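In this view, the complex is presented without one of its protein chains, the others remaining in place.
Each chain gets a letter, A and B, in the order it is written, and its residues are counted from 1.
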Amino acid sequence: MSRWLERFRPYLMVAPAIIVFVLFFIYPIGYMIYLSFHEWDFISPDKQFVGLDNFAGLSEHPEFLKSLENTFVFTFFSVGITTVLALLLALWINRPTRFYGFVQGAVFSPHIISLVSIAMLWMWLMDPQYGLLNWGLEMFGLPQSQWLASPETALYSIILVAIWKSIGFNTLIIIAGLQSIPPHLYEAAALDQSSRFTSFAKITFPMISPTLFFLIIMNLIGSFQVFETIDIMTQGGPLQSTNTLVYYIYEYGFRFFQLGYASSAGVILLIVLSILTVLYFFLMSKRVHYQ
Amino acid sequence: MAEIRFENVKKTYGEDTIISDMNMTIKDGSFTVIVGPSGCGKSTTLRMIAGLETQTEGNIYIGDRLVNDVSPGKRNVSMVFQNYALYPTMSVKGNIEFGLKNRKVQKAERQKLIEEVAEIVGLTPYLNKKPQKLSGGQRQRVALARAMVKKPDVFILDEPLSNLDAKLRQQMRSELVQLHAKLGTTFVYVTHDQVEAMSMGDEIVLLDQGEIMQMAPPLDLYNYPANRFTAQFIGTPPMNLVSVDQLPSAGFREKAVEQIGFRPEKAKLRHFPGNDQFSMPCTILNRETLGSEIIYQLDTFAGKLYAKTFNEPVVDDEQLFVSVNNEDIYYFKENGRCIAPYFNRETPIKVRSTV
Partner (left out) sequence: MAVTSVKSLSETITFPPVWIPETIRFENFTLAWDSGPFLRYFVNSLIVTLSILVLQLFTIVPAAYAFARYRFFADRALFALTMITLMIPTQLIFLPVYLQFSSWGLLDTHLALILPFAANAFAIFMLRQTFKQVPEELLEAARLDQASEWKIMYMIMVPMAKPTIITLLLFSFITHWNDYFWPLVMTTTDASRTLPVGISALTNVEGGVAWHIMMAGNMILVVPILIIFFVAQRHIIRAFVYTGVK
């Protein structure tokens, strides 16, 4: 009897979690893939099998293509600028100061505040008429911007918000990476009369590059899923200029009831995320190897 | 209190044989030390007694009870681990009490037992501290107290002193021996340190590659090694071995003897060959002066040999002879077995002063 329990104990222990995962993650993914090969509008009783038609349709669908383009532009700029700025900030902050704790807290808080609040705060800052940003631009004699109201600037405004939210977190991670570099490396370099730039290129950068790779992939995964800021700030507009992949899925699934299209777009996002995740785990296993 | 009996015990991990056919009886109330080089299977042996590992074949008895299928908690065995394995989230008292609670011992009784053992190991002032706040020696005592409080039949200790510094180790060694004398419980102690084994055990089990090389009291192990391995493992520096082929005297080439051996402390350094059967010219390669004793490393035509002298003037001449009394020579057969003159344990040990 107790031997029975002994053998089944591990299964009992993992069962609750596994049930949740299968029910709410694994099965839905399977269902989404299934739907991507069908045409369905939520209401009609039968789902018509259409093979790859949904994907073919998507490839000619201007709105989808626009959202794909926007997603890539968003990801490229937000991840790129965040990483570079965070690296510079980290190098600048990473010295023992009395304010370190305060800076840490200040820099970090955007990361834990709801994106809803952040989006609203920035909508206010970016208001073309009474927004602080335009007020600031005027102060310095610069031309004002339409920010979210213009198709030319809306996506970049969203990118600005994304950078603002993630830069603090990124900086902290890089600082942690910098602090894990053993000081004796720099001492040895100093004895070898290495210049500051050489020290950075030969010691700092190689030592933190795993951290950077890691961050970049995490940021990529995050920015492919951007939704909240767009839904609140622009709802994809003006003129589709801020429509992204996830927002497209949401709109087509939820507003226009074209589940086949929405699911196909979902499958494409799934593929992108899978590639990034595999890369992430590959790097992780490599890093474990180094230690 | 109980004796422990191994009957044809075998332990394998997949292809690897850790213990091959072990038979031994650990005497009731003895302080038995299991010693051997790393990977010899000594810890596995210990863990099989505790029930933390199950033998692949054979039987293990504690007292009269066959414990093959008895879980660790029910064997009435206590163990002191190398890293103490104290529960870090519990106080010293909590650590000692945990086992008693699991055995549903009444609260008043628990309190009494804890006070008792705390007194014995001198932990009374620390009962409410967390283990992390204690020194290495004090943690060691907590581990001991936790083991003692259960009043086990068998007390198992797995290299308990290896994390202490040299001075403390010395002190704990004698404390453990005294504790054993006080409790009278069977102690099984594992170590890789032959000095610890010799100084603490009243019975030593010497293991190598999963086989018992010899099981005997310390002095017997030193004086009557059963084989080459034992002869070399016990004693510092180890016993000198010389192949008979390299000896000029034909007298050794008898009874299929392959090597002869002698302890460094029995070697005599002289300026003349002398009459001993074993005597060869040598030069001093190196000298370690340790105070009361001096260890010489010698170069001879039969290879490097050690000699150890006690309270004697330093010898630093270039050309010397190393010789050994006939009675102090051990003979080893091809298979490593040690034969005459000490194959009979009844032979008295001759104590003589060197030179």
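One rule holds in what follows: a contact is a pair of C-beta atoms (placed from the backbone, for glycine too) under 8 Å apart; a residue touches a chain by one contact, two chains touch by 3 or more.
Keep in mind that this is a model prediction, so the values were computed, not measured.
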Item checked: Displayed chains contacted by the hidden chain, counting the whole assembly -> A, B
Next item on the list: Touching the absent chain in the whole complex: find that residue among A:14, A:84, A:142 or A:190.
Entry: A:14
Notebook entry, point to check: What chain A residues would touch the chain not displayed?
Noted result: 7, 9-14, 16-18, 20-29, 31-32, 35, 102-117, 119-121, 123-124, 127, 130, 132, 135, 164, 168-169, 172-173, 176-177, 180, 211, 214-215, 218, 221, 225, 227-228, 231-232, 246, 249-250, 253-254, 259, 262-263, 266, 269-270, 273-274, 277, 281
Checklist line | Residue numbers in chain B that touch the chain omitted from display | finding: 50, 52, 71-74, 77-79, 81-83, 85-90, 98-99, 102-103, 146, 150
